[in-house]
Every structure is written in C-alpha cells, then in structure tokens.
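Of the protein chains in this complex, all but one are displayed in their positions.
Let's turn to chain A:
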Amino acid sequence: MIAYLVKRLVQGIAVMLVISALGFAIQSHLGDPLRDLVGQSLGQDAQQQLRQDLGLDDPYWAQYVRFLGRVMQGDLGTSLFFDEPALQVILKKLPATLELVFAATVIIVLLSVPLGVYTAIRPHAILSRVIMGLSVLGISTPVFLTAILMISVFSVGYGWLPAFGRGDAVPVWGYWETNFASLDGLSHILLPSVALAAIMLPMFIRLIRAEMLEVLQSDYVKYARAKGLHPLRIYYVHALKNTLMPVITLGGVQIGTMVAYTILTETVFQWPGMGFMFLEAVNRADTPLIVAYLIVVGLIFVLTNTLVDLIYALVNPTVKLARMGA
C-alpha cells in the first residue's frame, strides 16, 4: 500500500513539474516584465542593467528554478487586473466553483444510481425508454446550450429563478461564502448546478445500466434470487456494489472534463468562480492569473486523480497493491 502511494505521489509530482514548466514557458513568452515595470522611461544602458539585476538575462533553467521556488512558497505572481497576488484572487473564487461542483455531484449521484438501476431491471418499460432517449438527447446537447435554455425558460420566460450571479451568499469562514445557507443562495445555485449535472448525468446512467445488465446475469445474483432475498436488497446491495468499480473509473476520467464544463457553465451564468475568472483573465491577457489558474487547477486535478486511484484500490479487493507498487 505504501509503495503504491509513493509511486502515485511521484507520478503526481512529475505531472506538476510538467505543468509548472508549461506555466513558466507561457509566462516568459508573453509580455516583457521590464516594460511592465518601467515602460519607455529608461535609457538602453539602464534597461540592460536592470535586466541583469532582475535576473532576466540568466539561462532559462536558472529562471525556471527560481520560478519553481516562488511557486513552492505560494507566490504565483501578481494579477495585472486585480493588482493582488494571483493565488489570493483564485482562493477567493475557489469556494464558488467548489460549491457548484459539489451541488452538481450531489444531483448526479442522487439521480444516476436509481435511474441506472431502474433502466437495467426494467429494460422494456416505457419509462426506461424515455430515460434512455432523454440521455441520448442529453449527451448531444452542449452544456452551454442547456444553460441558455434554462435561463430563457426559467429566468426570462417565467421569471421564477435568477439568471446570473451567486446572490445572497452567507459568509462562513475566511474567503468561504456559502450558497447553501439561505433561500436566495439556493435559488441562485439551482440552475447552474442542474445545467452542469445534466451534461454528466447521461454518461453515468448509461454506464450504471450497462454494468447492472451484466451483473444481473451473474451466478451470484441468480443464487441470491433463489435464496429468496428481497429484490430491492439484491439490486441495491448485491448487484450495485459490483457496478461501482467502472463508475469510479469514469468519475476519475471525467474530472478534467468537469473543470472544462465549469468554465462554460460559469460563463453562461456569470457565476463568480474560477472558470469565469479564467475566461476573463484570457480576455484581459492577464498572464500571471492565467498561469496561476493552470497551476492551481493542475494541482486539484492531480490530487483528485490520486485520490480516485486510491479509493479504487481500496474498494476493489482484486487490485494487488503490492504488484502495482512494484
């Protein structure tokens, strides 16, 4: 187990090094820090002197090592637009995105399991056909279109729900304000989280259904039936357990996609999270903030992927940890 953990950590660090190198390359090729600093006001010789003092003439690897050292200390540069440390800007936006992802995940889990199981045990029922038809439609609809449709129906059309922003978020601790503590906050998070869930849900329903169909043919389920166990117990305790493995794998693969979808969803709803901030930073050519976003998202991505792999190894008794660690 420990060998496996160490191996995963080394892999994660390698990925982070690649991402930071990319970030460094972007930062050093976009814009000229000297011009940002002094503009045209300095003479050639003085500029050259300053360039040397700032270490901008050093070889790339030396600059990269310095960049890495600053990143390790949490210094990801200063946002050009906000004029604040980039990390601080991102940390302020992080809770909004995490709450959105959390709400969407809750919706996905609560819906995909019962719907997937139902369509597997009643494959020919009309409701199952409707669910499967809707899931193909869901896969074919880009997330921003679902979001726009919901805004035009529920916000512009009926005026039931707000179309943009976080509304009345309640402060909890530090930068963290929550949408789950007030009615206004909940009404603001409802549409974005449903839109985000709607694009991921069909994939999980289809996967759970396919795996359930396979598992229901297996001998141990037939045996459980013969023993006279209650069908609900067979479906939800015996069979469902064995569909979880591929679902966890899919969840791990989809983390990166989820980040991309948060950018789209947050843009449509002007949700003040990291994704919306990233797109604004791109439009403002706010390089330090773009690089900081890449590094923070890369870190989140590596951490969650490692976590998913660990959960997979713990849940799946057939994974030989010793061999995987070797």
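Keep this in mind: a residue touches a chain if its C-beta (ideal position, glycine included) is under 8 Å from a C-beta of that chain, and two chains touch if they have at least 3 such contacts; residues count from 1.
In this section, contacts and distances are computed from a predicted model.
Undergrad: Missing chain, UniProt name, options "Acyl-CoA dehydrogenase family protein", "D,D-dipeptide transport system permease protein DdpC", "LacI family transcriptional regulator" or "NADH-quinone oxidoreductase subunit M": which is it?
TA: Answer from the UniProt record of the missing subunit chain: "D,D-dipeptide transport system permease protein DdpC".
Undergrad: Any idea which of A:65, A:110, A:285 or A:303 touches the chain not displayed?
TA: Of the listed residues, the one touching the omitted chain is A:285.
Undergrad: Looking at the whole complex, which of A:2, A:72, A:126 or A:156 touches the chain that is not displayed?
TA: Missing-chain contact among the listed residues: A:156.
Undergrad: Touching the missing chain, which residues of chain A?
TA: Those residues of chain A that touch the unshown chain are 15, 26, 29-30, 136-137, 139-145, 148-149, 151-152, 156, 163, 207, 246, 249-250, 252-257, 259-261, 263-264, 267-268, 278-279, 282-283, 285, 287, 290, 294, 301, 305.
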